[in-house]
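Only one protein chain is missing from this complex, and each of the others stays in its spot.
Here the chain labels run A and B in written order, and each chain numbers its own residues starting at 1.
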Amino acid sequence: MQIEYQTQRLSLRFFMLMLVLFLLQVGYGLVLATQHVDPSVQAGTINFNIARAEHLNLGILWILSGFIGAILFVAPLLARREMVAPWLIKLLFYALIVIAVWNFFTLRLAQYGIAGWWHGQPWLQQGLEYLEAGRIAGVLVLVGFAILAYVVLRTFPPVRQWNEIHWGLGLGVTALMAVWVFGLFYVARLDLQEYFRWFVVHYWVEGVWEVIHISLVGFLLVLMFKVDIKSVGFAVFWGVALVWLSGLIGNAHHYFWIGTPEFWQFWGSLFSALEPLPLVFCFWHIYLDAHTNQRPLENAPAFYFILGSVVLEQIGAGILGFSMTFALTNVWSHGTWVTPGHAHLALFGTFGMLGIAAAYYAVPIMRKAPDYDQRLGKLGFWLVLTGVLGLAFAFALGGTVQIYVYRILGLGWFGGDVSRAMGLFKLLLPMFGITFTFGAGILAYDLFTLGRRVRAPAAADPRGVLHGDAALPRSNTGWGRPLSGFEAGIWLMMMWVFGGIITLGLLSFNLPRVRVLADPTLPYLLAGVGYPGLLLVTLAFVWRFLASLEARASLPSPTVAANVLLPLPVRS
Amino acid sequence: MSCGVGGSSCETPRRRGAFVMLGIMTLAFVVLSLFSFMKSRGQVTPDTVSYGPYKAEDGKRVFQAYNCMGCHTMVGNGAYLGPDLTREYAQAGPAWLAAFLPSAGSWPTAAAVRAQLQDPVQHADTGAATIEAYDGKFPEAADRVGRRGGKPSNMPNLPLSKDEIGQLIAYLKYTSAMNTEGWPPRVEAEAGLDERVRLALGVQAIAPAAAAPAIPPVAAAADPAARGAQLVKDNGCTACHATTGQRLVGPGWGGLYGSRVSLADGSSVMADDAYLVESIRQPNAKIVAGYPASVMPSYDTLLKNDEVDAIVAYLHSLEKQ
Partner (left out) sequence: MQRITDLTISVLACVAAFLLSWPFWRDFEYWPESHAAWLVYFCVGFALSVYVFYVFIGSLRILFLHDAAPSPAGDDQAKRS
């Protein structure tokens, strides 16, 4: 496949920026993991809260950067014409860099207690989780979103010709901007501040990013597997509809304990229990699209990361989210390490991996290297997947110990008991962090230099090992046999069984035996079975899924017929 | 016909139905949100809470300016390096907080908390004038002092001013008063402290620490400098002052005696015995240039004359490093 429209090339710089910001974020993550083990490391130079603000801020920026890159790459294909106003896109690129650099300097001011109050607003930094950046950066981001929305909507054909993917991306980029506005006001009441903060964070993730995610995954599948666009359109529509039907009120799971009334606890639990439904839906969608036509995998890393995105979404956002979403379980998990286990899988897994997938899809095309060496990408995938699953494991088990010591035994931090009891799991963080860092470094190196490295001549690679389309004894039996729908269902069910065990583990903290007699056996046992089980099943499933794809016969790749890509009008 | 392609006969009503339902949900969400913040809800608001002259509303700005949420949780949201701060005021009380916040790098000793009890704002707020009354009101403060007093903490020293500290206390008073609907869950474990520590860590870690309360020993009375060193330790002075020339929260002591000190008002003074005694008894009389006023409490009524003299003798012994 080749570039059809010159403006698609604009996406390349966003992918590269994404990788730079990603590496920086991982670096801050390593600092944080080290400081969890020994808080005196770099204290006074980079205090934990500064590093964490950067970690979250860069996390959002690189995910957005990947989204923008992916959107810019597919928008001309969807519109069947060049992007309008490329100069605005270039401006957006520089604006993103300016914002990242600006935040690097302003977020540090928290160490000196400087927020830049002026007219009742914090202009330099505001010390709110996920929304640490001050008003100046906030307004700049708003302008950036406006540019993106303008460019995408102007490039798209008239609304009457839109299909579901147009709608998904169009609504996504518009809502991205609209939701952000709720984060641009200082609120004096803590309960109201948290209410609006979650408005931005939850609706961004659940309402907007998820919509963009579904649309992009759908369209990438169309591009990679030549799936029929109408059936993808159907999946995109109902994926988005289910996300909103469950997530709109599901936001209430953030309103349990922030000072809002207790009635949120009921609807919040009930509707966010439904939030995994669109993810299950998306899981089947990708399974069906990848497995019904028996095409070989041309660009393995790109599909690896799409699969990683959908699977980690399933277990991170779906299963771990489900386990802690009921008021009865959330009362324990809230404010502990159990939460970041879910957050790392859900954010990096779902959205980060999608950005990397899009980069792996688009960069070889733009650099004219369709037969690039795919081994580094695969290696990087396995390293970051293992790393992030390990992080989630350390967080979740450390969090379980934390709940017991902090909430059940009532031993505060001030006795020094909590962090001592969590010691082992704190040590696991930098370990898996380093695994993850290696993976991230390999990915970044691979994508930076892809198409620029010296290529092994095809003659020296008779079996096509380099290009990933020939796993050595390519067997269609055993571990590599085709994955049937039934088997995929069994895998999914196993994940949910472990999810159920995790949920019961959190529920068991309510038992008098645990709560009054302080006997931790049951929650420790359930967590000790549930979390490792879930993460190992996930790893095995991804392995199995990819093995079955790798084992497909290597057919000569058919050139993409341009008309497959044509967006068909929904109603004529 | 296929259901599932836009425009087909059964797909269109399904999609319309989803939109209608989304509309209903949005409406319900807005109505519930309105109910959440009405006056009849009876939730405390920051404009009604103050700690002496300090307003909770100002405290929230300080809390955000230092990005406290980047290490701590507040109503459970934030980072998980430090403890949750929602009930901090209710647990430890204003005197413990006032003793801790200026020199967060170490845990306050009993004497440091006692020094804060003289603060009229604290007294008006809690009604506790003695350490016994205070500990009775805030038993967790006594626990913390007993187990950790004088030891280094994991928090870095922050350049908080006297006003910012008061404002933060006011803000924590507000969050303590909030109705958070049953979170954090009440501790119902029946075991005693020792037993709970054993359950958490698997060791009998607490006994020696608790058995050594901060009572100034009298044995060292013979050598005034040695006695002074002990007093400095018991009173937690080194939380703020280094025994070298290094700046912590307050000026370092190494080589201080006999040196010339420039003051905030532009003048300078010789650091003789009279100056050192005055700086202990009336710390705000002469403020060293570059340091904020009113951060150090007065030790006028807390230390006897011979104790102050012993501390001064100890300061004589510290040389510039």
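FYI, contacts are C-beta pairs under 8 Å (C-beta built on N, C-alpha and C of every residue); 3 or more make two chains touch, one makes a residue touch a chain.
Every value quoted in this text rests on a predicted model; they were computed, and no experiment measured them.
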item	value
Option from A:L176, A:A241, A:L320 or A:L483 whose C-beta touches the chain left out	A:A241
Which of A:A327, A:M495 or A:A527 contacts the chain that the document leaves out	A:A327
Selected residue (touches chain absent from view) among B:M25, B:L85 or B:A271	B:M25
Omitted-chain contact residue, chosen from A:I97, A:L140 or A:L274	A:L274
Residues of chain A in contact with the chain not shown	227-228, 230-231, 234-235, 238, 241-242, 245-246, 249, 261-263, 265-267, 269-271, 273-274, 277-278, 280-281, 284-285, 288, 292, 326-328, 485, 510
Where the missing chain touches chain B, by residue	1-5, 10, 14, 17-18, 21, 24-25, 28, 41, 181-182
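As a convention for this text, only the chains that are shown with their structure count from here on.
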item	value
CA centroid of chain A to CA centroid of chain B, Å	37
Complex interface listing, chain B residues touching chain A	4-7, 11, 15, 18, 21-22, 25-26, 28-29, 32-33, 35-37, 41, 43, 45-47, 57, 60-71, 73-84, 91-92, 107, 140, 143-144, 147-148, 154, 156-160, 164, 174-175, 178-185, 187-191, 196-197, 199-201, 206
Residues of chain A touching chain B in the complex	35-36, 39-40, 43-44, 47-50, 52-53, 107, 110-115, 117, 122, 125-129, 132, 163-164, 188-192, 194-195, 197, 230-231, 233-234, 237, 241, 244-245, 248-249, 251-252, 255-265, 267, 331-332, 334-337, 339-340, 402, 404-405, 407-421, 515-518, 520, 570-572
